[in-house]
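Quick one: structure below, then a few questions.
As you look at this complex, bear in mind that one protein chain is not there, while each of the others sits in place.
So that you can tell them apart, the chains are marked A and B in the order they are listed, and the count of residues begins at 1 in each.
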Amino acid sequence: MIDGIGDYLAGVLIVIGALFALTASIGLLRLPDVYTRMHAASKAGTLGSCLMLIALAVHIGEFATTLRALAGVVFFLLTAPISAHLLAKAAYSAGYRMWQGSVSDDLAETATASKKNGPFAADR
Amino acid sequence: MMSGTAFLNICTIFALGVLTISFLLVVVRVLKGPSLPDRILALDMLVAVAIGFIAVLGVRSGFTLYVDVAIALGLVGFLATVAFARFVMSGGVDGNKEEAEKERP
């Protein structure tokens, strides 16, 4: 890697990633209910940590390690939506209500049906 | 024009400060709750911020080992969130009873 350019790129990526992490945590504090907070954490948070890992990959610039760091990035991109989705589903089926400013809830009529069968009725 | 190393040094110090602030903000959410899913979500976010910390420390120190630490921490955080979510789903808590206090932004 050309001397210097990698350093500049890594520095810029780190700063952007850290700022995304900061916006995600501000969102976590300011947004009104658990579902809207999930938006902040699952998008800005994931992108933040992924950018910082990419910066690490760029900085080290050694094939085996870079490949590993990129595998880590793919791994986070795969797992972040799964955990957000599972947590949203769990919170909804446990009965945590949405913020009163919410405008629509198409799940309300089906939720009672799935509760009767118990959680994970579809899995089995 | 400053050298790449000096620029990177400033960037990492700035990022460490920003990450510390966001870490504290997320801790406030863990303490405040108000409901269990909020706390689980905040713990998930703590793991993401910690991964950011590890990546920045890896850039500062140049140890390649930090990549493995970040991946392992991501894996543990994901499994913890999934386990918590299954606990919430299996009726470990009742969201209707745990009255979530309504707060406007």
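The criterion applied here is as follows: a residue touches a chain if its C-beta (ideal position, glycine included) is under 8 Å from a C-beta of that chain, and two chains touch if they have at least 3 such contacts.
The definition used in the following text is that contacts and distances are computed from a predicted model.
A.B. asks: For the chain that is missing from this picture, which UniProt protein name fits: "Aspartate carbamoyltransferase", "Dihydroorotase", "Tripartite tricarboxylate transporter substrate binding protein" or "Na+/H+ antiporter subunit E"?
C.D. replies: "Na+/H+ antiporter subunit E"
A.B. asks: Considering the complete complex, identify which of A:15, A:56, A:80 or A:94 is in touch with the unshown chain.
C.D. replies: Spelled out, the listed residue whose C-beta touches the missing chain is A:80.
A.B. asks: Which chain A residues would touch the chain omitted from the figure, given the whole complex?
C.D. replies: Here the touching residues of chain A are 19-20, 23-24, 26-27, 30-33, 35-36, 38-40, 42-44, 46-48, 64-65, 67-68, 71, 77-78, 80-82, 84-85, 88-89, 92, 98-99, 101-107, 110, 114, 121-122.
In the analysis below, only the chains that are shown with their structure count from here on.
A.B. asks: Give the list of chain A residues in touch with chain B in this complex.
C.D. replies: 3-8, 10-12, 14-15, 17-19, 21-22, 24-26, 28-34, 37-38, 41, 45-46, 48-49, 52-53, 55-57, 59-60, 62, 65, 68-69, 71-72, 75-76, 79, 82-83, 86-87, 89-91, 93-97, 99-100, 119-120
A.B. asks: Considering the complex alone, what residue numbers of chain B touch chain A?
C.D. replies: Listed in rising order, the residues of chain B that touch chain A are 3-5, 7-8, 10-12, 14-15, 18-19, 21-23, 25-26, 28-29, 35, 37-38, 40-42, 44-45, 48-49, 51-52, 55-56, 58-59, 62, 64, 66-68, 70-71, 74-75, 78, 81-82, 84-86, 88-91, 93-96, 98, 100, 102-105.
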